[in-house]
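Let me give you the structure first, and then I'll get to my questions.
The complex appears here without one of its protein chains, the remainder shown in place.
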Amino acid sequence: GSSDDSAKGGDGGSGDKIVLGFSQVGAESGWRTANTESIKASADAAGITLKFANANGKQEQQIADIRSFITQGVDVIAFSPVVTSGWDAVLKEAKDADIPVVLTDRAVDSQDTSLYKSFIGSDFKLEGKKAGEWLLKQYEGKNEPVNIVELQGTTGSAPALDRQSGFQEAIKANPNLKIVKSQTGDFKRADGKTVMEAFLQSEKDIDVLYAHNDDMGLGAIEAIKAAGKKPGTDIKIITVDAVKDGMTALAAGEINFIVECSPLLGDQLMQTVKKVKAGESVEQRIVTEETTFTQEQAKEALPTRKY
Amino acid sequence: MSIVKKRLFWPSLILVVMLGINVFTSNQFLTIQDGHLFGTLIDILRGSAPLVLVSVGMTLVIATGGIDLSVGAVMAISGAVACLLIQDLGNQNSVASVLLIIGIAIAVALVLGLWNGTLVAVVGIQPIIATLILMVAGRGLAQLVTDGQIINVQSGPYSTLASGFFLSLPVAFLIAVAAVVLTILLTRRTALGLLLESVGGSPTASRLAGISARRITVMVYVVAGGFAGLAGLIYSADIKSADSISAGNLIELDAILAVVIGGTALIGGRFSIIGTVLGAVIIQTLRITVVALDIPDKANLLFKAVVVVALCLSQSPEFRAKVFGRFKRRPAVEKVAA
Amino acid sequence: MGEQSPVLEMTGIRKVFPGVVALDGVDFRMFPGEVHALMGENGAGKSTLIKTLTGVYEIDGGEITLGGKPVRISGPLQAQQAGISTVYQEVNLCTNLSIAENIFIGREPRRFGKIQWGRMRRRAAELLARLDLDLDVSAPLSTYSLAIQQMVAIARAIDVDARVLILDEPTSSLDTAEVEQLFRVMRRLKESGVAILFVSHFLDQIYEISDRLTILRNGQLISEHRVEELSQVQLVEKMIGKELAALEDVEDKAQSNRERAAGAKPLLEAEGLGRTGAIAPYNLTIHEGEVVGLAGLLGSGRTELARLLFGADKADQGEVRVDGKKVSLRDPQAAMKHRIAFSSENRRTEGIIGDLSVRENIILALQASRGWARPIPRKKQDEIVDKYIKALQIRPADPERPVRNLSGGNQQKVLLARWLITEPRLLIIDEPTRGIDVGAKAEIQKLVAELSTGGMAVLFVSAELEEVLRLSHKIAVLRDRRLVEELENSADVDADRIMQTIASGASS
């Protein structure tokens, strides 16, 4: 763990340095850790003093954290909301205190969009769509039925809901593509493995696995191997995230396609924070630059992959 | 003993029903593949190994009237330590080194258990809060060890722990069985069980009977820590990586549930290891059954709730008396009259 | 009284526990303004009868009429509402609450729904004053001895405006003075027309206070008598169902015992042993084969004195020598290493482990001293346990029954057995005959005498002076938590002499 010394002592608001209060959702996955690290590193590099708080997946705590930032008088507040709704009150408080707010990674559904300056992050629905479209292309023109099993993220979480709906919309185009089983794997490797084991036992024919993140996909690969099948060949695997482990598996041919969901939005965030602080206008929606990876692309990208 | 047996009838029935469901939904409930057993049943047995281990430790703790919330964190730490060390091995497939590392990881877990036990028995902190401290801080420690990342290992011997087979049975299952048998032997073949139950039944009276309640309490937490550590190793060997964030997350709840299903009261005293094992297997089977029945995600919890409600009501003699009492009342009286 | 109609009538009461018929068609009646003794051996079913009456147990058969009307009492609350006030055998109070609360909970004086604490405390103090007790009523009950707790339970029961007052062994841990106090109150209540059900194993007390008695044996009704009709011997014979033989020779045994102990070596010597706030430093020497009795009033510190010798509480001054060598008795285990045994007066919280079986409870201390790794083989366990179940007449004689389900007296015997099997050199027994019936009491006394003849030293604490006098070679008298005198038990030492010592507080 790296903790930067420059932020010690809570010099909230004093000096020339911009003070950014950042409230993270939690530390529920490796993706999230990478996201946190990116923000810390970028803040350091940009000379911004970072106040970091972790909400542990609890909205009430995140609201409290944001309020505490207001009390401390930070210059800018940024946060990845735990859920989409329920931020109006605290955002209003921030606005009253003249502290601009930037959202990262996840959106909020406030009707009053003036409550925050910008939202930087991925489009989960688009990610689902990308995954579905790749699959469509794979089975273009073929006529046999394709059985898909889906490993969902944490029940009720925004990425799980959006990646599911985006995917479903995309594969609607081909009636042969059918999701035969869909269960939550809670974004975890171990659960991905357990659930995949059960899928394998209860479904004779599985052609495709769509996992909402790499970790579940990696767990599922273990299950598939244990069942004597070849991941990537006997069962096509699509995942989202493109963390290093996932990319390695992709390059090794055990995953077929990964939609990137980059956690590295620290630099973008810091730029935006600086602009906001300087009173410049920023875009309301900044979509992180994300791509998709096939096996070949993965082999190329792997050596330079940061996380 | 017969009371425990009676109490276990209904949970066993529920387990059998769920297994029955799996026989139908599964296309291979139990087959032989590559020279070893394979299928849903084996998945269940293998998958329940970590929970069984944790629950058995928990049973001992609960028998003394305590509780251990830190098991999940201990799992995370032991997995993290093991993977960290294995990662640095020159040859990850060296059996001796892996065994040594496993030993180290378990030793760490035992020390953590010792910490819990000391807080409870020597400092005198209420168990729930004493172990809460490690529950919170322990996961932080695990993350320090792994630097918040998932550490991958490619060690054959290590993953054997979870997915290997021995005598055509999964190694993880065999480890769990060994642990259970060892615990049963230790508690029932020695006087340990009696002393445990006595401490749980009344610490004051036990002390006055010359039992070193303190030492026994500490020991029980140490054992629970060790079992949790072992469970953590199996968990991490299963996914060939240390996931310090989600390893053992909320497993304490499942473990306590397993203990209670198994007929051990949370206030301490009489305990049943076999009952706990049954409880743990039920919980794992429930997980698989949810998938097998293709219960939609949003209804998962409701389904679980129904099963737990059924379980806890079936466990209650009062409930059975009130519901089935109509038929049973008469014979019961006649029996004693005779 | 003859033409009066009974205030309470129970007919054909039947209560079955798994494996035991505790009550088998028992009839029982009580008239207003009488004290009615319920007699029987340990496990005869007295407490069970009381509990069926107050609705703690549902009856399996029979009928209860109260004031001529048939009633169905579904629980203690309903019993109280129906005018039945009860002191159960084991003190059933909440030790975490204050004395005042324990007396008034459930019927606190209130105004606008708000409890009037001040009034409650004042009334509690008044009430206790009537029982001759001056206590801090706002202190938690747990800080008081069992005897005080018993008195509080009594205070609670007699304050209620009840038609029927039930006292299940209220005197088992009380001193003569307290018993007298209680009897005074009982007489007054009786005069005001209350029917009092009284259970005790002290025959003298029965004959002093009761008008009528009902005898149970093995869950069956034997007979009902006016007290005058029946001599003590007849009563005991009816209770135990056979001719009374060996009750009287205990005395002689103990007497003959006295001389022999004289030349014995000192086993344990306490010098300046004390604990601040509990007992003043004392010196006490106990010889091999010697029975030392502790006498004193309620709260005089007998229990405290005994606990220090077992390491149940840690002494903060003084030292102990065993066989002349200085030892540290920092906890019970240490004391047990020197083969000292201690059976606590408070059997429910410091003695039995309710969930465990009779067998397990009996072997517990022996097992503890052997350590967990060396279990007592099952066969040996069964042998020992059977032997003591027989020797102490523990009933039901089923070693696998949870000890919680035994009657109070039988639980006490289980505890005694627990310590006897460890073959101690010094046996400290605090109120060992609490709640034990005449027959068994004689057996236990005989046992103590025999054991001391065999060389075992016994420290004997009992609220019953007679018993102390009968058994002891030496009597230590306590007052205000201070050992004030040691008396050699000789012919000229009697209860009066001891009471005198206690009263004057000085040595003669």
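Order of writing sets the chain letters: A, B and C. Residues in each chain are counted from 1.
Here is the rule we use: a contact is a pair of C-beta atoms (placed from the backbone, for glycine too) under 8 Å apart; a residue touches a chain by one contact, two chains touch by 3 or more.
By definition in this document, contacts and distances are computed from a predicted model.
Engineer: Can you match the unshown chain of the complex to its UniProt protein name from these: "Sulfurtransferase complex subunit TusD", "Ion-translocating oxidoreductase complex subunit A", "Molybdopterin synthase catalytic subunit" or "ABC transporter permease"?
Structural biologist: Cross-referencing UniProt, the chain left out corresponds to "ABC transporter permease".
Engineer: Under the definition given at the start, what are the shown partners of the omitted chain?
Structural biologist: Across the whole assembly, the hidden chain touches A, B, C.
Engineer: Using the touch definition from the top, which of C:G12, C:G62 or C:P140 touches the missing chain?
Structural biologist: In the full complex, the listed residue that touches the missing chain is C:P140.
Engineer: For chain A, which residues lie in contact with the unshown chain of the complex?
Structural biologist: 1-5, 7-14, 21, 24, 26-27, 33, 36, 40, 50-54, 56-61, 63-65, 67-69, 71-73, 82-90, 92, 109, 111, 155-157, 161
Engineer: Which parts of chain B are in contact with the chain that was left out?
Structural biologist: On the side of chain B, residues 69, 123-126, 128-130, 132-134, 136-144, 148, 253, 256-257, 260-261, 265-266, 297-305, 308-309, 312-313, 315-319, 322 touch the unshown chain.
Engineer: Over the whole complex, note the residues of chain C touching the chain we left out.
Structural biologist: Per the touch rule, chain C residues meeting the hidden chain are 54, 56, 75-77, 79-80, 86, 88, 92-97, 101, 105-106, 108, 110, 113-115, 136, 138-140, 143, 156, 261-262, 266, 272, 274-285, 287, 290, 299, 317, 473-474, 476, 480-486, 488, 507.
Methods note: only the chains that are shown with their structure count from here on.
Engineer: Hey, which chain ends up farthest from chain B, C-alpha centres compared?
Structural biologist: Measuring from the centre of chain B, the most distant chain centre belongs to C.
Engineer: Using CA atom means as chain centres, which chain is nearest the centre of all the protein shown?
Structural biologist: Given all protein C-alpha atoms shown, the central chain works out to be B.
Engineer: Where the centres are mean C-alpha positions, what is the separation of chain B from chain C, in Å?
Structural biologist: 44
Engineer: CA centre of chain A versus CA centre of chain C: separation in Å?
Structural biologist: About 71 Å, centre to centre.
Engineer: Nearest whole angstrom, what separates the Cα centre of chain A from the Cα centre of chain B?
Structural biologist: So the centre of chain A lies 33 Å away from the centre of chain B.
Engineer: Within the complex, which stretch of chain B touches chain A?
Structural biologist: 22, 25-29, 33-34, 38-40, 43, 47, 143-144, 147-150, 152, 163, 235, 238-241, 243, 245-247, 249, 287-288, 290-292, 294, 296-298, 300
Engineer: Chain B touches which residues of chain A in the complex?
Structural biologist: 1, 27-30, 33, 36-37, 152, 155-156, 181-184, 186-191, 193-195, 197-199, 201-204, 215, 218-219, 222, 226-228, 245
Engineer: Where on chain B does chain C make contact in their complex?
Structural biologist: 189-192, 194-195, 197-198, 201-202, 204-212, 216, 269-270, 333, 336-337
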